[in-house]
Each structure stands twice: as C-alpha cells, then as structure tokens.
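Every protein chain of the complex appears in place save one, which is left out.
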Amino acid sequence: MPNPVSSLAANQAELSLAERFAHTRALMESLVEPLSDADATVQSMEDASPAKWHLAHTTWFWETFLLREYGREYAGGAGGYRLYNEEWPFLFNSYYEAEGARISRFSRGMLSRPTLGEVLEWRAHVTRAMEALLDNRALSDLIALGIAHEQQHIELLLTDIKHALFQNPLGPAMWDADLAPASAPQTGEAGWHEHPGGIALIGDDENGFAFDNEGPRHRVLLEPFALADRLVTVGEWQEFIADGGYGTASLWLSDGLAWVRENAISAPLYWREDEHFTHTGWQTRDPNAPVTHISYFEADAFAAWAGARLPTEFEWEAIARGQDGEGLPQAHNAEAGNQLGKASPPLPSGGSHLFGDCWQFTRSAYLPYPGFRPAKGAVGEYNGKFMSGQCVLKGASCATVRGHSRASYRNFFYPHQRWQFTGLRLAKDL
Amino acid sequence: MPNPVSSLAANQAELSLAERFAHTRALMESLVEPLSDADATVQSMEDASPAKWHLAHTTWFWETFLLREYGREYAGGAGGYRLYNEEWPFLFNSYYEAEGARISRFSRGMLSRPTLGEVLEWRAHVTRAMEALLDNRALSDLIALGIAHEQQHIELLLTDIKHALFQNPLGPAMWDADLAPASAPQTGEAGWHEHPGGIALIGDDENGFAFDNEGPRHRVLLEPFALADRLVTVGEWQEFIADGGYGTASLWLSDGLAWVRENAISAPLYWREDEHFTHTGWQTRDPNAPVTHISYFEADAFAAWAGARLPTEFEWEAIARGQDGEGLPQAHNAEAGNQLGKASPPLPSGGSHLFGDCWQFTRSAYLPYPGFRPAKGAVGEYNGKFMSGQCVLKGASCATVRGHSRASYRNFFYPHQRWQFTGLRLAKDL
Amino acid sequence: MPNPVSSLAANQAELSLAERFAHTRALMESLVEPLSDADATVQSMEDASPAKWHLAHTTWFWETFLLREYGREYAGGAGGYRLYNEEWPFLFNSYYEAEGARISRFSRGMLSRPTLGEVLEWRAHVTRAMEALLDNRALSDLIALGIAHEQQHIELLLTDIKHALFQNPLGPAMWDADLAPASAPQTGEAGWHEHPGGIALIGDDENGFAFDNEGPRHRVLLEPFALADRLVTVGEWQEFIADGGYGTASLWLSDGLAWVRENAISAPLYWREDEHFTHTGWQTRDPNAPVTHISYFEADAFAAWAGARLPTEFEWEAIARGQDGEGLPQAHNAEAGNQLGKASPPLPSGGSHLFGDCWQFTRSAYLPYPGFRPAKGAVGEYNGKFMSGQCVLKGASCATVRGHSRASYRNFFYPHQRWQFTGLRLAKDL
Partner (left out) sequence: MPNPVSSLAANQAELSLAERFAHTRALMESLVEPLSDADATVQSMEDASPAKWHLAHTTWFWETFLLREYGREYAGGAGGYRLYNEEWPFLFNSYYEAEGARISRFSRGMLSRPTLGEVLEWRAHVTRAMEALLDNRALSDLIALGIAHEQQHIELLLTDIKHALFQNPLGPAMWDADLAPASAPQTGEAGWHEHPGGIALIGDDENGFAFDNEGPRHRVLLEPFALADRLVTVGEWQEFIADGGYGTASLWLSDGLAWVRENAISAPLYWREDEHFTHTGWQTRDPNAPVTHISYFEADAFAAWAGARLPTEFEWEAIARGQDGEGLPQAHNAEAGNQLGKASPPLPSGGSHLFGDCWQFTRSAYLPYPGFRPAKGAVGEYNGKFMSGQCVLKGASCATVRGHSRASYRNFFYPHQRWQFTGLRLAKDL
C-alpha cells in the first residue's frame, strides 16, 4: 500500500504556491486509489458527500473562480477558457447561491455518471489549465484559497468515505492495518497549562494564508484559566459510560438529552463492543488513544461529569499560539496513523496534541469576530453565512492535511454532528 | 449494442426447465452489460433497489431455497452445499422474515461492496451449482418458482435503473435509441369488447406455472360490461391535462387528491415539456403510444374524466382468457421497443395490447381468492403477506420477460406508485 | 345521570321523518351534557374531531344542503334563509371540495370560539328553521340523508371524545359506571353459521333509507363458508397475546408487521395491565366481552393465529340479512352499556351479536358495487371518493344509534385505525 499522505511531511511553508497546488491536487487523487467507482459514488447521509463529488467539486472551484474568470486575461487565446462540460457546474456547485442552481444536497449520491475515471480526467485537464495562472501574483490570494479549500475537502473526503464504508455490514477496509505507528501515549493524570488571564490577541496575524473567518485580529479579555495538557482518552470515555454518563440527565444540555434519547445514543459513533470502525475496518480500541467521533453534546456532558468544562476558542488559542509552526512536531493518534498510513518514524507528542489528533470542541459559538466582513462575490459565501447554530472547534485532526493547521483556525460543526474526528480537551477556571 | 431480450422471442413453453433457468440467468446478466459498478450500486428511493442488488438477491434465492436446503441430498458430497459467503445473506434477503435479519430496505444503496464483478462471479458459481438440481422432478415446482422470481426481478431491475438514471440531471441513456421498432398504432376511437355477464372462471388453470396468488381457480359472477380494445394513449392523457384534469377535485379519490396536492403532481412520472425520460435518455413523446408511469389515483381520475371506469380484475381476465398463449403475438409500445432494444420484426398488435405494453390498473384490491392459502415455509411469504392496501394490475409491460405473462397473472402495487410501466384500459357498464 | 340514548330504544321505523330529525338532534345534544366547553374543544389526533366540531358540522350540513339551497323556496320570505354566521362554513365544512375552502383537518382543535354555548344556540336556530322543510316530500331523501349523517357523527363524537379523554393522564370519566347492564355472555366454544354458497343478493333493497355506497343491489357468487356465531372475546385476545401473537411475524400482513414494529403495538388500543379505558374511566376488562379497538392488521393476524380468516363483506351480509329489523333485539357489550348508560332491561343477545356490540372487520376492500354512481353535486362526495385503501366493516357498535344499523351497511376505515369500536368475527371455508 502506498503511503498516501507522506508528501505532507514536507514543510509546506517552504513550497511555492505552484508546488503546493500540485501537491494538493495529487494528494487527493492518491487517497482515492483504493476506491472503486461505486465506492466513490455512495452518499451515506445528507451531511456527507461521495468521494467522487469531492474530487469534482474542488475541480469545479478552480474552473469557476479562476479559469472561467481569469482564463482569458492570463491564459491568452481568443476565447479564454472554455468549460470542460457545460452541464457539470450544476452537479458540483456545493452551496454558492451566487453561482446559480445546483442539485439538492442529498442527490449527490445519485451521480453514477460522470464516472470516477471521467472525473479524474477532468481533474487532469483543469490541473494543466491552471498552470498558466499559478505564477500570477494578482491571483495568489485566490489560489491560496483554492488550495486551502481543496485541503479541507481532502479531510471531508476521508471522513465521508469512512462513514460510507461503515454503512456496509461487511465493514470493508480502505487500507491495510499494518502500517500503524505507535501512538504517543496519553497516560497518567492530565496536567494543566495555566494561564493568568489578561488581554490576548486572537485571530489571524496575516503572516500567511488564513480564511476570512479567522480575522480580523482583535483583543479578547480572558479570566484566569487552565487547559488540560492532553486530550480525553478512549479509556476515560469508557469510564464515563460505565458510570452511566449517557443516562444521567443532570449532565446534559437540554438539546443534548433530547438528541441522546431520540437517537438512542450510548457511545461515540463507530463503536461496537470493544471495537471501533476505522479506515482499516473494525479494530480493537486503544484506551490510551484520544476519544474521537463525539458530538458537542457528548463533549459537554463528559466535561460536566469530569467536574470541568470545555474551553472557549479564545482560551484554546491563547495556549496554542506559537505551537503550530510547520517545524513543530504534531501528534497523531493510533487510529489516524492506521487510517492514513502515516509511516515511521513516529512523531513525538509535541504541543500537547493540540494538532494532528482530533478537532477539539470549544464552548464558543461560531460567530463573526469584531469587524468581520465577508469577501465580495461568490467567494464571500465561503464562511460567513454559516455563522449560526454551530460550534467552534480548534486544532486539527489526523485527517487534516499537514500545513493546514494553525492556532487561529476555526472549524465549525453543528452540536449533534460527529462524523468528523472530533474529541475534547478539558478546561477549568482558576 | 446487443439485443438484450431477443432470446425471449423463443417460445418458452417449448423449453425445458433447465433451458429456461439458463436463459433467465443469462438474460439478467446481459441487461446489466451497459452498467458500470457505480450505476449498478445506486438506489434512488426506498421502493427501488440497485441493479447489483437484483443480481445478488436472485442468486441468494437459489442458494437459500434450493442449494442450502437440497444441496446435500441431490448434489452429493459429505457436507452438501456451502454458502459462497456467509455474510451475504444478510445483505441480499429481501423481506423473508423466516430467513432472519437483513439490512434495512433503504440501505441497499450503501453496498459498494461486493462489487458488480464479485456479484457476477457469485452468479456464475451458483448457476453452475444449480446444474446438479435442475433435473430433479421433486424440485421442479420450486425451480419454476425461482425462474419466475428471477423474471420478476428482471422487470424490477429495468424499472429501478430507469428511475436511478432519471435522478441524474445529465439524463444518461442506458441504450442507444436507434433500434426502435415502430409501435403498433393505437389511433382512432377505441372500440369495445362487450361481455354479457354471467359466471366466469377466474384464476390459474394449473396448466403450467403460476404464483400461489393466482389461485384457487374459482367462479365469479359478472354483470354485463365492456372493456376498451385499446389502451389509453399519451395523446389522450395530454387532453386530460389540457382540460385541467389534475386540478379538478371532483374527478379524484380523496386520497388521490391529497397525493396530487402534497407532491404537486401535474403529469405522469418522467414527463417534461414534450419529452419523457426512457432507457435511451430523453425522447420526444409519441401521442399514439400508450400512456405509462401513472398511479392508480391518476388512472382512476382519468377514467372519471372520460366518463368511464376501470375494469375489475375479473372483467379484464374474462376478456383476456385465451389470448395469452405463448404463440400469440404481443404488442410492444415504441418506448419499450427503444428501451429494451427489441429488434425486428415488429410484432403485430395482437390481443388488443393486453400484454406487452404496460400493466393495466384494475379497480380490484389485491386480496386472496376464496380458498387461498400461502405455501408453507419462507416461500409462503412470497405473495400472501402483501394482501392489504394494494391494487391489482393485469397484463404485462414492455419490460416483462416474454413467457412471464398470462391472463391469470396478478401484479400489485400501492395506489401512489408509478415507477413501473403502468397504464390503463377503460371499462364501462352495459 | 340521564340515560343519554334511551330514546333510541324506540323503534325508529315507526317514527315520522320530522320525529326522527328531532330525536337525532336532541340525542347529540344530550350526549355532550357532561362535557365542558374545554372538553368539547380538544382534538386528540388528526383522525378525530372535537365534540363541538361534530355539533357544528352536522348543523352546517343542514344549513348548507337544505336551508341555503331550499330555504327560499319552501320557507317563504323575500330573501330566503340567511346564514347564521357567514364565517362559520369555513370552520365546519369537513371535506366537501365543492363547498369551497376550509380549515385544515388538524386545526379543528384550535377553535375555542365559537364556544360550546354558541354552537348549541346555532343548533337550536337551525333546528327551528328546519321545521318549515321537514314535511316537504321533495326533500325527504335529502333529509333522511341528513339524519343518517348526524347519526354517524353521534358515533364519531362518542369515539372521538373517548380518545380525547384518554390523552389525559387523569383518566377522566364522562359518565358514571354504575348503570352498566350485564353483557350477554359470550362463553363456550363458538358455533358456526354454515352457508352452502351460491348466488346471494347483496346491497340495499331500497326498502328504507340507505347510503349510496350500499347499492346498487347486485348478485354475488359465494363459495361454501361458515361464519362464527359470536364475536372474538377479550379473553381470547389475551390468549393471543400470551401466545406471542404480536411478535410472530408469520401471522402478520407485511404492512401490519411494519405498523406493529414502528408503533410498538402490543395490545388493543386503550388497554393497560388488566384494565381498559372507557367513557366511565379506567375499568377492569371483562374476558367475556367482545374485544374492541383493534385494527384490521390485528384482526387479520388474530384470524391467522386462530386458523381461520375474516369473512368477506358479502359472506357477512348473506348471514345477517333478515336479522337486522328494528324489532329484533340487539346485543350490547358491557363496556358499551356502561359508556352509553343503556339501562335495563338488558337486551337478549339476538342475531349472534351481529349488531350493537362492535363493527366487524371483513377482508373486503371498500370499493364500488357494480353500477355504482355517486350522486350529483356536493352530496356526491359523501362516500364515493373514499373508495381506496380502506376496509369494509359490517354490523354496528355499541356507539351506533339504534335504527342506524342494517345488513347492507358498509362502514369503512383504514387498516391501521382502531379508535372506533372495532372487533372481529371469524369465518372459514367449508
């Protein structure tokens, strides 16, 4: 089996935009190598998309926002860039209202055509067509956005295909299980990063790419707090279950309790007996690994049970700032190691597993920072319009492309969603 | 393009059981030749199943009810037949409670594995294993049932894949459109088959295979009536629409009106402007072709609009009896001709299009005949347990395997369903 | 407590139309005497209507189809009859499309206004206004229909208020329990009414009022059969439960099994432990009483468990014909006796409990008789448009107004409904 994300080990900061473009395009394609056309077509729920759709949508992005808009100007030729297929934008627009009509979200799984092969041909065509634009400094922000966008969809592709394969009672594995590095152990009592409070600078420092929702950089006043120096583990979660955590009403938010009862939730997603489902099929759970695939509701109830609380996004960022440089080691939990085939040498557990294991719920709602304004045009729909009803998650998971993580990053999901690699880190007041 | 159902032209009555088994197995396989693994995996709604699932389920039927039960006795060997894969029965049992648990109906579209290729290998394995049983007279009834079962799933495969391809905005065609025979014209005023009433013998005459629900043969008293000598056409349906038929409450059954309003129904399934969707993609509608893909509710409303009514299943059968011999010509509407690639020579329109164009709604509910008793065991679940809430349809459609039609045949669907080739023939009292 | 339906004991056949009109109007009003305005306003489900709504809807019927249409002609005066309130028809039309828009069915429970008192005043006004029309022979058919309509709503009022009170955890009683006559015992083995088969005359004999759906009278050919001479009892149903009937898949229709599982059905409606809910509150069940409040699905499964079947509507009618004269005694089960306060002397159990205990499911679907045509105009919506998806029930229940029962009567409900007094009587082939 190839090591699909080994190319990520390179320090992306040292790469040119064109190199990062090429790497990212190639990475997504390498990840779907184990998939059949049928695997890549299945949509398991409305939240998830088929692998093929991710391959196509990211290609649509380049075609729509770069080639179609700037293909004439920069690429020369009389007519500029012509769409590869006039009908495909309708299929592969995700949610950009300004880009017109599109198929309903839950119809993505109906698209047996174009085939996986045809989509890969389209990718190759667009990748080549982009070459003429990659060196134009006037487009570099938009290109950096496109790369970041594609990296996000690499993570979604991995979590969505995991969910799709999980639907199959056969429990098919996408990759072999024998490439797993040892996880950095998360044992013993958690220690605490203490913070004295005060005014912290939060948000993108404009020293490199960031999404619009990470800024503007602004000041936030923090009260004294402590943040755990490790993640909550599978073993601790098993204690929570054994202690009747899912059945103890007083631990739960009201909406969370309703969700637990309506869906008969009694464990993280993907658990059965002493196993969990992974990209390498059903595997025995490691009690020292970070717990993943939990919802905000579950994370909040666990924190209540543990006599702690979730951090705010600001507290998390204040601790993490300075620890997310490209040169710093990142931890990877064993499951992720297995799944993504990340090879040796096992990385030391730097940064308290802040990045590279799982996204960590905060108690902050996903809202605009002071002075936030969405970009003009369709690209402005990228982040701002999702700022209601969702939770901010910080960090990065084992499925996040290396180089895509930073302290100011704001991921966001609804409080019941848990098909991402979501976990938690406790906090407390001082 | 191969002519997928030309082998059906042979008079099945002259074939041995073994020959019919081989023909039927091969026919289903030939029909999926244009399909990719992804095409064969998609499930478009709960009523429909993936093409791959039909291929597998019919194979499960032979393995479960023949090879597993009788493989030791007849096929020799110490251990008898061993299941090809112990996990697959859970995937491919349809609804046989006596055969244990199974995946939920709407999860069939999640099965990207086993692949189409693996299912075809399983088919070949089971087809070969069956050879040892095909000549055993003690099993001939069960084998005939298995063949009929597989023929039914051939029709479902065709209607289900049509529905799946229809979901795709690209409107992909499964077959070329250039093999279409001329449809036997259905023009001019309809004439009437008059019947004086009296006692009719209804149901299977036990002169060949029939499903249990076609018997026991029994007497029914009919009042004088007339049955139209042709089907309602596309052109007539267009008049119904132009006359405001879908918006005229007084024409509709109460449940039908609610269905029309909730689903904003204004035309048969698969219509848009002057086209309809077919296995050969979007095609211009032929006004002389029989209308198809209508629900019972629509058929009933049309009949009210036309000042007529639907026939009972008994009236239909009384007229049709004697006209369904294998030697008799069958009509095929142009759409069906296109779709199934039925080649020349075009068949003359015998039997008033009773068979071979579309299933025809009757006003009879699907209920047991006097003295009906389901067979013992799991096979007894074949028909009897569906006897509530459904309508009887008579005839056979362009997607019905030749040799699978007879006057006593009772097809059944819920009154809102219309993804089958369903049409209507008017009746009236005399 | 008054005996609310004692006036029914009078032989209605000897009464004039005007007397029957007056009796029926007064009866409905007497039944709501124990109800508060709030009781009469509550709607417990979409199938049921508030008691107040029944009082008003039946009044709307007279106002719309009699007074509004014929008030000028017969009642004299320059302007004819003027609507009591122009806004109320919108509230109290049930389902007559030809009579224009109306509130949605499940909004009936929102109508705290008009009050119960205002509705009763409207009733009195309309009852008086009708006096001028009651003797007109030209209107006698329509008036007879209106009386029968109101009698049907008396039964619905009783079953709907029972369901509404059942929602209240306090289990409020509508009437005292101390007026219960002894039920005619239904003990020992059931005997059988045998029928040799042959041609039976079915449907209304036009010797008195009947609904349009009871005709035309026509011939039906019956095979030899037997019909049980008593109803299935509570005790027998308890045996069915004890034998695991609700969990035995092979006994159930497919739709029935899905209904049982989705709704976690394990007993008739209104049962808890050894009690059932009645108009007199929670009462201990009598094992000899006829079982009631079951669905078609349950009735069918019980019959399968008992090695019998449900009769057809024709079989039931063939046995019952001649036994439903006004002079014949009618049985009343103890629950009904309690609920309706039917006083002594207890009636002997004549006619094998065919009438007066519970409606009895048949296996016949509710479909038009040969030659059936709905009446012209809005009144034509009375029955015909409901002829899909429903089951025919025969007999009459303890909540049916005396004089409203006859052998040709066809009641109809969906196979899952069970808030009416529905029971069963077994049949078998001979």
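In order of appearance the chains are A, B and C, and numbering begins at 1 in each one.
Here, a contact is a pair of C-beta atoms (placed from the backbone, for glycine too) under 8 Å apart; a residue touches a chain by one contact, two chains touch by 3 or more.
Just so it is clear, the structure is predicted and the values come from calculations on it, not from any experiment.
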Subject >> Displayed chains contacted by the hidden chain, counting the whole assembly >> reply: A, C
Original post:
Looking at the whole complex, which of A:E19, A:E121, A:D135 or A:D255 touches the chain that is not displayed?
Top reply: A:D255
**OP:** Decide which residue listed in C:L27, C:A40, C:L145 or C:L222 touches the omitted chain of the complex.
**Re:** C:A40
Subject >> Interface residues of subunit A (partner: the chain not displayed) >> reply: 95, 97-98, 199, 218-221, 223, 225, 249-250, 252-257, 296-297, 300, 363-365, 367-368, 370-371, 380-381, 385-389, 415, 429
**OP:** Could you please point out the subunit C residues that touch the chain left off the display?
**Re:** 36-42, 44, 87, 90-91, 103, 107, 109-116, 164-165, 167-170, 172
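Operating definition for what follows: only the chains that are shown with their structure count from here on.
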Original post:
Relative to subunit B, which chain has the most distant C-alpha mean position?
Top reply: A
**OP:** Work out per-chain C-alpha centres and flag the one nearest the whole-protein C-alpha centre.
**Re:** B
Subject >> Turning angle required so that subunit B lies on subunit C, C-alpha fit (0 to 180°, nearest 5) >> reply: 180
Original post:
Using CA atom averages as chain centres, what separation in Å is found between subunit A and subunit C?
Top reply: 60
Subject >> Touching two or more other chains - residues of subunit C >> reply: none
